[in-house]
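A single protein chain has been omitted; all remaining protein chains appear in their positions.
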Amino acid sequence: MTSPTTPAAVVRADGRAPDQLRPVTITRGWLDSAEGSVLVEFGRTRVLCAASFTEGVPRWKKGSGEGWVTAEYAMLPRATNERSQRESVKGRIGGRTHEISRLIGRSLRAVVDVSALGENTIVLDCDVLQADGGTRTAAITGAYVALADAVAWGRRHGHVTGGKQVLTDSVAAVSVGIVDGVPMLDLPYVEDVRAETDMNVVTTGSGAFVEVQGTAEHAPFDRAELDALLDLAVAGTTELTRLQEAALAQELAR
Amino acid sequence: MTSPTTPAAVVRADGRAPDQLRPVTITRGWLDSAEGSVLVEFGRTRVLCAASFTEGVPRWKKGSGEGWVTAEYAMLPRATNERSQRESVKGRIGGRTHEISRLIGRSLRAVVDVSALGENTIVLDCDVLQADGGTRTAAITGAYVALADAVAWGRRHGHVTGGKQVLTDSVAAVSVGIVDGVPMLDLPYVEDVRAETDMNVVTTGSGAFVEVQGTAEHAPFDRAELDALLDLAVAGTTELTRLQEAALAQELAR
Amino acid sequence: MTSPTTPAAVVRADGRAPDQLRPVTITRGWLDSAEGSVLVEFGRTRVLCAASFTEGVPRWKKGSGEGWVTAEYAMLPRATNERSQRESVKGRIGGRTHEISRLIGRSLRAVVDVSALGENTIVLDCDVLQADGGTRTAAITGAYVALADAVAWGRRHGHVTGGKQVLTDSVAAVSVGIVDGVPMLDLPYVEDVRAETDMNVVTTGSGAFVEVQGTAEHAPFDRAELDALLDLAVAGTTELTRLQEAALAQELAR
Amino acid sequence: MTSPTTPAAVVRADGRAPDQLRPVTITRGWLDSAEGSVLVEFGRTRVLCAASFTEGVPRWKKGSGEGWVTAEYAMLPRATNERSQRESVKGRIGGRTHEISRLIGRSLRAVVDVSALGENTIVLDCDVLQADGGTRTAAITGAYVALADAVAWGRRHGHVTGGKQVLTDSVAAVSVGIVDGVPMLDLPYVEDVRAETDMNVVTTGSGAFVEVQGTAEHAPFDRAELDALLDLAVAGTTELTRLQEAALAQELAR
Amino acid sequence: MTSPTTPAAVVRADGRAPDQLRPVTITRGWLDSAEGSVLVEFGRTRVLCAASFTEGVPRWKKGSGEGWVTAEYAMLPRATNERSQRESVKGRIGGRTHEISRLIGRSLRAVVDVSALGENTIVLDCDVLQADGGTRTAAITGAYVALADAVAWGRRHGHVTGGKQVLTDSVAAVSVGIVDGVPMLDLPYVEDVRAETDMNVVTTGSGAFVEVQGTAEHAPFDRAELDALLDLAVAGTTELTRLQEAALAQELAR
Partner (left out) sequence: MTSPTTPAAVVRADGRAPDQLRPVTITRGWLDSAEGSVLVEFGRTRVLCAASFTEGVPRWKKGSGEGWVTAEYAMLPRATNERSQRESVKGRIGGRTHEISRLIGRSLRAVVDVSALGENTIVLDCDVLQADGGTRTAAITGAYVALADAVAWGRRHGHVTGGKQVLTDSVAAVSVGIVDGVPMLDLPYVEDVRAETDMNVVTTGSGAFVEVQGTAEHAPFDRAELDALLDLAVAGTTELTRLQEAALAQELAR
């Protein structure tokens, strides 16, 4: 395999450059009653992230003085091009759903100081309303903002006290992949299915890695390709971090 | 119990008159790939209705020459004030979910000529993004519009043929109830929990009844109350029919 | 559609007049150990209603001083003409079962003063041994009698105390429908499947409505039809109330 | 342990001698539509056995020329002294239910010539309406009679043809146990819970064993005890065989 | 059927005499962390028995001063000649699995003095790694040895105290069957499928019966056959008891 390069001339189906994100919007306060909520859009991918703050922790954390943050991911049946059966109707959650829920939870916990949170629980529900690739990375990126709002809610309402920051950093995620030999950032569905290699990268706002999940979909990849993908991903999450900060800098109407 | 009246002086918490609907919006084409899709809002209640058109019918209808229309209703975990557990995680669908799914399906089938549809299936997914009372009636009202778009899609793409109308009429639904002795139209959550009697009424566009489901929540009701509620409901569905027609009269951008 | 009438000349397949109930029998004490039990028969429809009285209430009612009444409905696999699969074998309860269980529970609670019951629970199990239409209405009618016996048992054994009546009224239910344009009372299976409109009505002994569930099975119905059905239903539940009183007036052998 | 004997002087709580069955009744045709149905009573134990005859066999027997006989056992929630949770609500069938269903199926198949049955299926549903010990043995004894009626139905309706007998013998079952050192026949619940050893024996009408299931509930048993129990059981099933024959000798009203 | 005999001349496919066990090995301490563990082999049948000792008992035994012993049996998907689906994937445990788990638990409890065990629980997991007939009897035989090691562990670690023996006897099990008219001991799969009658017998080390489960697979059996099978089985479990004692007499390396 030739060494991966990002030819200046490559233009993608949607007109983007290989190292360009899709249009990203982060709408805070999309739900009226959730302690934090965000409708996040990466192009056509649209994920509703709701953060529910409740006092108390699961039984196995009681008395620890520590809080708990967890996440559940799901997709509406017609989020995709073809309708898929509801997992509630099947009576069981699929492997992919489980895997992504766990990934989102781990990613968020990487920037949470559970002792600063105190014995409170925040559940992040990430429901994909429309799926066009990158749903898990959009979910992580949006969920962080909803989480920040829920933490602020907890502090405003006196459930979170003390001088320590609950959030030690921010967290954002993006997908990268090699399509027709070219490393590309933030793949929509049509690129995702054609990618030889597909990688999801989660980083903190300060640029450290939280998760790196690379998969050879159609062809094993070498170290040079891996390096190129990591570079691209870090550039993407840096930009997403900036967008998260901008969204959080605004006054929330409610 | 005194005979139910609608005193001119009664003003509701949200400023409405007893016989007034909440602000209703019907946004067609909310999803990019569904054959029909509507985001319907009755005040804060927000339901995403997606219609999926597929060729073929379930096994038990094969060879009948007839189509099939069915519906599935669900609620996102944080649609409500307090988070509820996902039915996919519980591994089973609750009684309320089942009941409403069946109601939506029956209501829509009441205006479908399955022989005109031919051996095609349309599934209506009604997912409540935010719940503030009347989710099932909003779902039926929005689902009809999504269904109409899906039928039109089927005709445009040559799956539905012949001169017969698939939709013999339109269908809309509204809730009514007696709150503090006063019959009221289109109850939000705060009124719903206080209602002595609660009724969901589904009618066709031409004003006939498709479903009447009245329940004495806190006190049995007499014939005069029942009559007052039916009058109020029919006025409500008449207005909703008009709004459906207006929505369908617009050009769909896609 | 012409206005619905009840022509004197109409005779039904089983020889009844349109406004006539099937032969109804209510056998109390059918089980040796249940606190209340009734085998109720509406023609060939045969439902075993068992009332189980236990001290204590579900967690969410603890300390409220109030009791709880709930119901579960099910059908034996060969209650019907063709054997149906067991829901225990399928591993999930169907929508219809859920819906009817909820209806029975709500109907009974409409006549229960839970504070007079004290922190006790009564579960009504309504198992259909043979089904020939009207199983849910037979179940409600029989379950009320079993409930009355269970309440009496609770009082005799000192679990229910105080001067207040637990049962504020009685409750009975019947199905009505429009068959070949004629409103008819208490439909057996052969009429039920042909009915254009089908309605289940639950009333108190004093004649107020507890539930009205009308469904256009094959054709929407107008207000005149609705009124005719309600009249017929109230006449039916009035007769059923009389039969319940007669059954409860007898000495229970055990 | 002393050798087991049956002292002439022992009288049981219900007045029976140790080697005496409870009053047994076998009511054929209890259901109107099942191809065979029996309400069988062993004292207070009451089991409804329904035999459903259908043409065709499960996939794995197709083309074999052979039929299939199977059974499902279940208990109504209030068959017992204390209400038990429904297995349909739990979403899974318990070990005991599974075990007994399998036992009934095996016992019946021991007397069925599946090639004489042809490619037809008979399902036996044995639902315990009231349980007072010996439910599985009553179920087998009653199910055989329902099976015989269903086979006769199949022959009358031309589904079973040819000169060979489908039923090569009859089958009956009874429980025996050692209570306070005394071997006893047909244990009701109060004896069953106290039995040191408990055995269920299934025999053919001609006296051969189909199943012998002995369990040391509270104390291991020796060969002499085993022999005494077997003698008692065979005497019991011999009497049950006579009762089955008498029931089948009657004209079935329908 | 002629009377069953054990002709001296009969030689089985694997060269054994009819009354001979397969080579049996009992390997203690196969797992590093379980409180007791045994890999038991009856010929090619290979079962891993792990005993887990935990302090405390299920809720319904709390405060009783008594312990609890239970067992779970399962088979790896490729233990058999053809791969079977995992029960975890199916989402439910089959009847056979349930039945055998219950048998193992009952058999072990027959030799446990739960009051001597104190409020401790021992769970025996019997997982069939390779199946060639007799898996349940191998499981019981091996599980007893693992149980003995777990009890000794509990005593060494001070969880089991007092002078009473926890194990009042040992327990072993073997299958027997009639193949081509000849009663045979310890059937491998090829004989098992051909057996007319199949019996599993569990005895204590002192020779009393704990369970006798005889099933007519292809032909009912008479008393003489039953007696011959019991004789053969008792000889087999006597030999297995000796092998258990020999295994337990060795020093356990860890």
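In order of appearance the chains are A, B, C, D and E, and numbering begins at 1 in each one.
Everything that follows uses one rule, which is that a contact is a pair of C-beta atoms (placed from the backbone, for glycine too) under 8 Å apart; a residue touches a chain by one contact, two chains touch by 3 or more.
Since the model is a prediction, treat every value here as computed from it, not as a measurement.
Trainee: For the chain omitted from this view, which of the shown chains does it touch?
Mentor: Contacts of the unshown chain, counting the full complex: A, E.
Trainee: Specify the residue from the set E:V24, E:A74, E:V112 or E:A247 that touches the hidden chain.
Mentor: The missing chain is touched by E:A74.
Trainee: Looking at A:V89, A:V182 or A:A216, which residue reaches the missing chain?
Mentor: Of the candidates A:V89, A:V182 or A:A216, A:A216 is in touch with the missing chain.
Trainee: Specify the residue from the set E:R86, E:H157 or E:H218 that touches the hidden chain.
Mentor: Checking the options E:R86, E:H157 or E:H218, the one contacting the hidden chain is E:R86.
Trainee: List the residues of subunit A that touch the chain left out of this view.
Mentor: Residues 92-96, 98-99, 101-102, 106, 110, 169, 199, 203-204, 207-216, 220-223, 226, 230 of subunit A touch the chain absent from view.
Trainee: For subunit E, which residues touch the unseen chain?
Mentor: Touch set of subunit E with respect to the missing chain: 31-34, 37, 44, 48, 50, 52, 54, 72, 74, 76-83, 86-93, 97, 123, 125, 127, 129-130, 132.
Quick note on the criterion: only the chains that are shown with their structure count from here on.
Trainee: Taking mean CA positions as centres, which chain lies farthest from subunit E?
Mentor: B
Trainee: Given that subunit C and subunit D are copies of one sequence and touch, is their interface built from the same residue numbers on both sides (over half shared) or different ones?
Mentor: same
Trainee: Note the rotational component of the Cα superposition from subunit B to subunit D, reported as an angle of 0 to 180 degrees in steps of 5.
Mentor: It is a rotation of 120 degrees, to the nearest 5.
Trainee: Identify all positions of subunit A at which a residue touches two or more other chains, and write them in rising order.
Mentor: 91-92 - these are the residues of subunit A that touch more than one other chain.
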